[in-house]
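Quick one: this structure, given as structure tokens, is what I'll be asking you about.
So, chain A:
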Amino acid sequence: MKSFALITVILTGWLLLSAVSDFPSWGDTESPANDYRLSQHYITETFPESSVPNMVTAVLADYRGYDTMFETVVIFVAGIAIMSILRRKPLDYLKDTGRETRSYKKDPDLIIDTTCRLMIPIIQLFALYVVAHGHHSPGGGFQGGVIFGASFILLALSRDLQAAQRWVPEKRVLNLAGIGILIYSGFGFACMILGSNFLDYEILHKIMPATPVEARSHSMLGVEIGVAFTCTAIMFSIYSNLASNGDMKETL
Partner candidate 1 sequence: MELLEALSTKFNYWIYIIIMMIGLYAMISKNNLVKKLIGMSIFQTAIILFYVSIGVKEGATIPILYHDQVHPSHGYSHHKADTGHIEDHHPSHEEIVANLLIEPDDFGNPLPHVLMLTAIVVGVATLGVGLALTQKIYRDFGSIEESEILESIKSAK
Partner candidate 2 sequence: MPSSLTSFTPVLATLVSLLAVLPIVLLGKRPNLREGATFLAAFIKFGLVVSMLPTILAGSTIEFTVWKIVPNLAIAFRVDGLGMLFGLVASSLWIVTSLYSIGYMRGLKEHSQTRFFTFFAISLSATIGVAFAANLFTLYLFYEMLSLATYPLVTHHQDKEARTGGRTYLTYLLSTSIGFVLPALIFVYVKTGSNMEFSNSGFLSGHITASEALILLLLFAFGFAKSGLMPFHSWLPGAMVAPTPVSALLHAVAVVKVGVFCILRVFTGVFGTDYLQDLDIATVVAWIAAFTVVVSSLIALTQDNLKRRLAFSTVGQLSYIILGAALLSDRAVTGSMTHIAMHAVGKITLFMCAGAIFVATGKKYISQMDGLGRKMPITFAAFSIGALSVIGLPPTGGLISKFYLVTGAMDADQTALLVIFLISTILNAAYLLPIGYRAFFPKDAQLANQPFSWKTTEEANWQCITPLSITAVLAILLFIKPQFLLQLAGLMVGTNG
């Protein structure tokens, strides 16, 4: 196996290297990728067309919004997939286990507990900022969602899984994740119902107090929130399933 791997790697590497001489140099502003009308359009026209200064967000949520919707679905799929692969017993997330079994595995460490108590609200607040301010600064739904999810993971780490489950029991996780995608696709379907193409936010100005250009910007915020919902929920779900080997009781 080792020699086979070596041969494969050498062959593939050689093949890939053979094209390097053909590539533009590092940082070349004239390279086709950077010079083609596609990239130019995104840089110069994003703001006029959607009044969003952050081009990455605009490309993500508007020009390639369809891609991003499926990106969210990828996360969603990962969550469900991990759950369905690992779960052995009938899903007991239907029961609201959080409140009754609120017993800590061990005595919480004072320093850790207090630090996390202080940190978690700040982390969550920052997550919300990242989501909401994604138009103007680096950030957006994925980043914000992941940070938000991390806050719950921190909670689970500092105490135990049950404590975090109190806030986000599994049932809620799934619902949140589904609702997130529903929000995203809801924007799309709303456009369809109003007679335009899927995710063509411009038409939404009819039901929004905004101009067509602003409608794009507002809708982007909306879909980012949807993304954040899904991300938050699934990040925590992935952690809790992997950490407890799928039975949601004790962490490894």
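FYI, a contact is a pair of C-beta atoms (placed from the backbone, for glycine too) under 8 Å apart; a residue touches a chain by one contact, two chains touch by 3 or more; residues count from 1.
Criterion applied: all candidates are chains of the complex that A comes from, given by their letters.
Just so it is clear, the model here is predicted, and its values are computed rather than measured.
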Among 1 or 2, which touches chain A when you look at the whole complex? 1
The chain A residues in contact with candidate 1 across the complex are 1-2, 4-6, 8-9, 12-13, 16-17, 20-21, 23, 25-29, 31, 33-34, 38-40, 42-44, 46-48, 51, 53-56, 58-60, 64, 67-68, 71, 74-75, 77-78, 81-82, 85-86, 136-138, 142, 211, 213-214, 238, 241-242, 245-246
